[in-house]
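Here is the structure we will look at.
Only a single protein chain was left out; the remaining protein chains are all shown in position.
A, B and C are the chain letters, set down in written order, and residue numbers restart from 1 in every chain.
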Amino acid sequence: MTVVNLQDYAGMQPAWCPGCGNFGILSALKKALVDLNIPPYNLLIVSGIGQAGKLPHYMKCNTFNSLHGRAIPVAIGAKMANQELTVIAVGGDGDGYAEGGNHWIHAMRRNHDITYMVHNNQIYALTKGQASPTSDTGFITGTTPEGSPPQINPLALAIAADAAFVARGFAGDVDHLAGLIKQAISHKGFALLDILQPCVSFNHINTYEWYSKRVYKLEEEKKYNPADKTMAFNKSIEWGDRIPIGIVYSKERPVFESTLKALRNIPLVKQPLEPGKIQKLLTDFS
Amino acid sequence: MTVVNLQDYAGMQPAWCPGCGNFGILSALKKALVDLNIPPYNLLIVSGIGQAGKLPHYMKCNTFNSLHGRAIPVAIGAKMANQELTVIAVGGDGDGYAEGGNHWIHAMRRNHDITYMVHNNQIYALTKGQASPTSDTGFITGTTPEGSPPQINPLALAIAADAAFVARGFAGDVDHLAGLIKQAISHKGFALLDILQPCVSFNHINTYEWYSKRVYKLEEEKKYNPADKTMAFNKSIEWGDRIPIGIVYSKERPVFESTLKALRNIPLVKQPLEPGKIQKLLTDFS
Amino acid sequence: MALDLRIVVGGEAGQGAQTIGFILAKAFARLGCHVFADQDYESRIRGGHNFFRIRVRDSHVSAVSEVIDILVALNRESLSLHCPRLGENGVAIADMNTDPELVRQYGILTVPLSDLAAEKAGNKLMANSVAIGSVMGMLGFNSEILSGVIKDHFQSSAIVENNIKAARAGYDYARQRYDRSSSYDLSSIMRIERMLLNGNESVALGAMAAGCKFLAAYPMTPSTPIIEFMAANAADFATVVIQPEDEIAAIHMAIGAAYSGVRAMTVTSGGGFSLMVEALGLSGMTETPVVIVEGQRAGPAIGLPTRTEQGDLLFAVNASHGEFPRAVFAPSCAEDGFWLTIKAFNMAEKYQIPVIVMTDHHLASSYFTAEKFDLSGVYIDRGLPLSEDEMGKLSEYKRHRITPSGISPRALPMQSHALVVTDSDEHSEAGHIIEDAETRTRMVAKRMKKLEGLRRDMAPPHVFGPKTADISLVGWGSSFGALHEAMGLLRQQGLNINLVHFTEVWPLPAQETTDLLGGDRKIYVAENNATGQFARLLNSETGLKISGTVLKYDGRPFTSQYIIDRLKGMLP
Partner (left out) sequence: MALDLRIVVGGEAGQGAQTIGFILAKAFARLGCHVFADQDYESRIRGGHNFFRIRVRDSHVSAVSEVIDILVALNRESLSLHCPRLGENGVAIADMNTDPELVRQYGILTVPLSDLAAEKAGNKLMANSVAIGSVMGMLGFNSEILSGVIKDHFQSSAIVENNIKAARAGYDYARQRYDRSSSYDLSSIMRIERMLLNGNESVALGAMAAGCKFLAAYPMTPSTPIIEFMAANAADFATVVIQPEDEIAAIHMAIGAAYSGVRAMTVTSGGGFSLMVEALGLSGMTETPVVIVEGQRAGPAIGLPTRTEQGDLLFAVNASHGEFPRAVFAPSCAEDGFWLTIKAFNMAEKYQIPVIVMTDHHLASSYFTAEKFDLSGVYIDRGLPLSEDEMGKLSEYKRHRITPSGISPRALPMQSHALVVTDSDEHSEAGHIIEDAETRTRMVAKRMKKLEGLRRDMAPPHVFGPKTADISLVGWGSSFGALHEAMGLLRQQGLNINLVHFTEVWPLPAQETTDLLGGDRKIYVAENNATGQFARLLNSETGLKISGTVLKYDGRPFTSQYIIDRLKGMLP
């Protein structure tokens, strides 16, 4: 068996700002993949557009850098056609929760077996600092000089959509994050991993320090049970002085791909093309 | 003061099937408007496309029959431009929760002051019977011969998005429904009213009888408190032998329109057009 | 005299005009006739007025006629609406208890439809089968064939038997009283096995024959039946059919599936296609093949959801920001729909581009007879995959390698260790984001280069009538039947006219077209829209001067008479 190492995943030089939280996420992801021993040619990363969306270029694996907001539908299309691929979708908070919000909600409910990493810097970074759906309520940006409207809570929505795996990570804690990525990839079903990601250029409120002061680990909470939906929902709406990271909700349920007869055996992409096979249908028309 | 009566709201002859649940909703809506004494010229109904989307034609008031999935953004655009209008958006479950899902989630979080009525027949009726996001899990239709994927729960999502008012009605109980519509319109902020609506032509599972056997009224539950978010979330995920109707969640929070300085005084549409006003800005450029 | 029998069945939505009509059409097809049938219905489930029109001929037919020979009226409205269009020997059939005033006014042939159904089949609701029988009785139609079709149509044996009884009752009743068999000679029809299928079915069958393994589509008239047909067969054919949250998801899923290596498709109408155009460019930029079936209907916006139009052509040709090659096909009939859909998949994969198959409500929902598809003729071209040999050698596979044809060899994820890297940003040959002008210019040129091969692969238009003529009637797509008929009738009237019909519309095979349409002739373009879109395209691609256009944009298909009338008004 091949043993994968970090070098196998070495990609282009990142064009991110020095100090950007995305570096931590990139490291954690590579670490998780190496730990899981997933070779680059068995992995597909699909990204949207934004700073986060550039991540695939800084990896070395199968990649599809899609449109803004459209990582998920491309990722699940690729997965349905070849369920042997390990598929990760990545994007920013604007990409995933604004432009791509509808795909996200419905992919969670249908439970496609992919991992979705959202680099949540609470800002539109690539376009130079506009409000995102997760920007703190009242946050002032060029497009929201009177303050951003109330922020959405991606974890609460994910739980309401009954996502199979809902977790929050922090780019400032690479090891912990790597652990979450491993669990997200290993969990059968749609795994949402929302990652607090400091943007040093455009978000001067939610900084490394701001997050560091607030985050605490759920696995260290004795009584916390991520299988309990009520508990999970209540935890998910916690945001302020204390912000939980770790697995918020986790559930086993059938993945979409397993519900279709066409996918029970071999992947679609390995099915032969047999024009003659429709012969039997033709008789219905005469 | 004008006194509005049912006749003021009489529109075209409905093209719905005899026995359709939409008739009950239409009656309840007219009743609520008459009770609230809202004259037709102060009311705007914006609809999407589907059987439900035809409702405005069967009323007589200001109406904008928009595209499939696009009732909400047109409705809130109209509201922002003239906040004196009473604005109701209506559509089907496919219209609102599938095609229009993103608008719905974000309108709830921003809290635009409109009422959104979803005729939830758990099916795409106008297109002759395909699965909708609320179709029962495993429900068989032409596009889902192996069964529909897991249904979404609009109430749970609305609560997770922190909608100001979340309620469920039943087309088979017109008086109760009319009461809910009145409260939804009166509540300041985004009011979601999901309405169980039997479709006699394409949904032979979730029939009048099916619903009637299951629904019970929340206001008759002694200890139920719609201001309690945890309680509301738990109630929202109840679906099966017992299905709650009534107000599930209710909260006072600032409406989007009240947060903008431009809207503090008179409606936009009454603001004069003054080209000369930009004169003071021009000096910045020289 | 050539056979031309025109039957209309009319009633409210839900009354069953469609079923009656379909069974009749099928029976004629089984007898060996050429049949064309279209449906006219409103965007509602019950009530309103629907009708189903059938034309039965002894040679090709694929157009409607305004004239009616036999009308089956299921309600009063059908009589008042359609009787005025009864031809010289036209007759209307209605239930016995129709208002005597109307019976007198229109000379209706009454049949005790419900009474016979109740009496002979024990069920009033089988009146429709009595009506079927009545029509066939008048024609002295082969009753075994008729019973066979009824048998195939109704599944459970209990129902079958009673329906056959009901039909038989109607048959006998009408045969005795209203024999019209001498007017329509069905006896000389050759028993050739033909298929009767609509445009949607042919496109779906084409996709399946081409090996389409993935369909993501959001319901929209007129294309929804394609989804339902493929879904019904998905398990047997190892195909994934998924109805996603919206059309944007649909096309992106198809692109994702195609990236993984399967033939993938989406189907929709104009409104859904409007939502897909950003993704069209994604397909163009990432060079991921995808097939899109665009069933046009009368626009803009929701328009007339159950009516036809050819109003989206220039949109399809120019859709999405930026520039990239694409192909657009527009089948002329069901048979064509089958073969062009197969070609669409081949072109999509050969050139790694999006391909649009434009149907419309008329083509999608109308039934055509077609020669049984010869599946041995299905040709599959998956384009330029990596050879086993290349795969072994590849260490640094470049998904977007620049080649003389513009086509890059295509590897698939997990097919080898080659990594498949692509990007919606402008990219290097390796698929990574770039910013420099030189690479940009080379990559645009590489993609546009594919147009050259593609253009060579587009078939020239079909010519009907003489190869050269003083006047050329020109059309595209589904209006073929009416144009063909109009041309034939005008030739009979002595006009030196031919028909030049396009089904492979973009990139337009400009040279062949100029060869066929150049010279001194007059060119008249007939199309189902308000602005003469194809005429403009034809002119701008070839410089040919268009003498006039015959346009129709009321949501209804052409008739040959309409075209002839308009054309005559324009001819010098």
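A few notes on this one:
Criterion: a residue touches a chain if its C-beta (ideal position, glycine included) is under 8 Å from a C-beta of that chain, and two chains touch if they have at least 3 such contacts.
This one's a predicted model, so the numbers in the text were calculated from it and none came from an experiment.
Displayed chains that the missing chain touches over the full complex: A, B, C (touch as defined at the top). For the options B:K31, B:R70 or B:H119, the residue in contact with the chain missing from this view is B:R70.
Of the candidate positions A:A131, A:A164 or A:L260, contact with the unshown chain belongs to A:A131. Note that of C:E371, C:E452 or C:D554, the residue touching the chain absent from this view is C:D554. Touch with the chain omitted from the figure is made, among C:V67, C:V103, C:V444 or C:L489, by C:V444.
As for the chain not pictured, it touches subunit A at residues 15-18, 49, 51, 65, 67-69, 98-99, 101, 124-128, 130-131, 133, 142-146, 201-202.
Although one chain is not displayed, subunit C still touches it through residues 42-43, 48, 248, 269-271, 273-275, 277-278, 280-282, 284-286, 296, 298-305, 307, 309, 311-312, 314-315, 317-324, 423-426, 435, 437-438, 440-441, 444-445, 448, 529-531, 536, 539-540, 543, 545, 553-556.
Where subunit B meets the missing chain, the touching residues are 12, 40-42, 44, 46, 49, 54, 56-57, 60-67, 70, 73-82, 84-85, 102-103, 105-106, 260-263, 268-269, 271, 273-279, 281-282, 285-286.
Methods note: only the chains that are shown with their structure count from here on.
Centroid to centroid, with C-alpha atoms defining each point, subunit A and subunit C lie 41 Å apart.
Here the CA centre of subunit A is 31 Å from the CA centre of subunit B.
Multi-chain contact residues of subunit C (touching two or more other chains): 234-235, 245-246. Across the assembly, subunit B contributes 98, 101, 133, 146 as residues in contact with two or more other chains.
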